[in-house]
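One chain of protein is taken out of this complex; the other chains stay put.
Up next is chain A:
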Amino acid sequence: MALLQIAEPGMSTEPHQHRLAVGIDLGTTNSLVATVRNSIAVCLADDTGRAMLPSIVRYRADGSVDVGLAAAKAQATDPKNTIVSVKRFMGRGLKDVAHVETMPYDFEDSPGMVRLRTIQGVKSPVEVSAEILRALRERAEASLGGTLTGAVITVPAYFDEAQRQATKDAARLAGLEVLRLLNEPTAAAVAYGLDNAAEGVYAVYDLGGGTFDLSILKLTRGVFEVLSTNGDAALGGDDFDHRLFCWMLDQAAIDPPSSEDGRRLQIKAREAKELLTSCEEAPIHVKLGSGEVVDLVVTRDQFAEMTRHLVQKTLGPVRKALRDAGLAPEDIKGVVMVGGATRMPHIQRAVAEYFGQEPLTNLDPDKVVALGAAMQANALVGNRAADEDDWLLLDVIPLSLGLETMGGLVEKVVPRNATLPIARAQEFTTFKDGQTAMAFHVVQGERELVADCRSLARFELRGIPPMVAGAARIRVTFQVDADGLLSVSAREMSSGVEASVLVKPSYGLSDDEIAGMLKAGVERAEDDMLARALREQQVEADRVIEATEQALASDGHLLDAGERAQIDAAIDTLRKLRDGKDHRALKTGIETLARETDEFAARRMDNSIRAALAGQKIDEIQV
């Protein structure tokens, strides 16, 4: 009944326990999937040997979908249905997206998130991203020979709640179990830190295709503690291409180009940028739809000059992150460069100048994030052998969370750069006599005015017993989990009236929408989705049974005979369901076992804390 897994030399001594887990770098320009094999993280390549999957999705008239290179080839001929850099639209409204005027898409502005009209109907950025993730999942399952237990998906550290939630929804839609959303610079730090046994304070400068992050991390004996993070979720290599593209239009006096010509010129701009990394100048030769030919040469200096303001723009977040960490540039031991865009020589120069040292470029800046994510995925599913590296990530929330108060001002509840998970409560009161309801508006951002922050959700607490103004005590609690995702609850303290909200509906997709998309997927999919659902639940059941049995083996003494019998019975029931065909009954069985073990889990955790405290006591005596 256990998953069959061929044991390879050097693999874990208990191959039947090896679970298939991957790290996915869902990038603006390229995406990758990686896994840990024989204790080494490797990127998984497609059948032509390519690891990088261009993050491009094409919806075709016949109802099929191309992802990656096949889609990339149609960029110039079918721009409207070929979506590039979709990450820029995740969790964003039309007004938030830069350069829409030069984009060939047919946008539909809908509340919360922009959508795209394609030949296959209106698509949300979540659905487009799910196509990329699905392609990577299929690649991984084919390469590893089994259903994945789970995946770590990376997101820019500076992604806000809406963008994180959208990413998680896309993964769900692609049939992935998300073990964790991991910040890209943190993933890179793990890969770098473990490879180099690094200790001290490091900065990770991560300039991707469409996002910029700067994280400051303290590495001490296997603990990766993020001290601060800052960035710009709408600044990346794409913007450098765009500058060059505008320069080309200007030089060739084209105004405005057709959608097709626009794409051709954009592709050439990117190629020229990449060429300038190794050459002093790059020729640009484009044949337009009209037959007219654009013939230009751009030099490295010209390119550096026209994009200098973009390089400068990355230094603002660098300064802020250092200030938040209470550090100066000279306190940084090393600067790790991440993202293909950091190959540009003038960026490396600017970073070297700011920090007064040459940045570290010994890891492939395109792959380091996926590799770090794979290492973390491997650890999260419990594959890590006892003698292997042991590490812990302590990450932070990038942007403050707050509530709207009188006069459109923001009252901050969770400050930025707080270590996750975190819970913070704030008390409010009624301002009118007999007031029985109170409305809350949850926002994210650093500015004082609600209008300048991102609106996340609105909810109401009703049923407050009528009292004089100022007498009610309403406690609002924000809980942010390890993925950086928020849930909010409100409670009137004297009556116990409660309201809670998963911060989701006002921008993201509702559960109904996701269900609808999944259903549409079933109708389209060739393989049997029911069989897949059953397989997924079986993997989950195996995992839960194994975890519970391990817990019983090591801590069974924390239970009395009656409690033990109840848990054993729940395991037996789940075993029987596991060999059946009903995935819904199986899911219920898994939930029942989880409920039955609630108290046991709490006792185990308390016991573990006691052991830690006892350890501290021993240290004290020894000192």
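Everything below uses one rule, namely that a residue touches a chain if its C-beta (ideal position, glycine included) is under 8 Å from a C-beta of that chain, and two chains touch if they have at least 3 such contacts; residues count from 1.
The rule we apply is simple: contacts and distances are computed from a predicted model.
Only one of "Carbohydrate ABC transporter membrane protein 2, CUT1 family", "ATP-binding cassette domain-containing protein", "Co-chaperone protein HscB homolog" or "Peptidase M16" fits the UniProt record of the hidden chain, and that name is "Co-chaperone protein HscB homolog". From the set A:Asn38, A:Thr77, A:Thr220 or A:Ser495, the residue in touch with the chain omitted from the display is A:Thr220, counting the whole complex. Summary of contacts with the chain left out: across A:Leu44, A:Val128, A:Leu179 or A:Leu265, the touching residue is A:Leu179. When the missing chain is restored to the complex, the residue among A:Cys246, A:Ala418, A:Val497 or A:Ala585 that touches it is A:Ala418. Considering the complete assembly, chain A touches the hidden chain via residues 19, 179-180, 220-221, 223, 225, 316, 319-320, 323, 376, 379-382, 392-394, 418-423, 446-448, 479, 481-482, 543-544, 547-548, 551, 591, 593-595, 597-598, 600-602, 604-617, 619-620.
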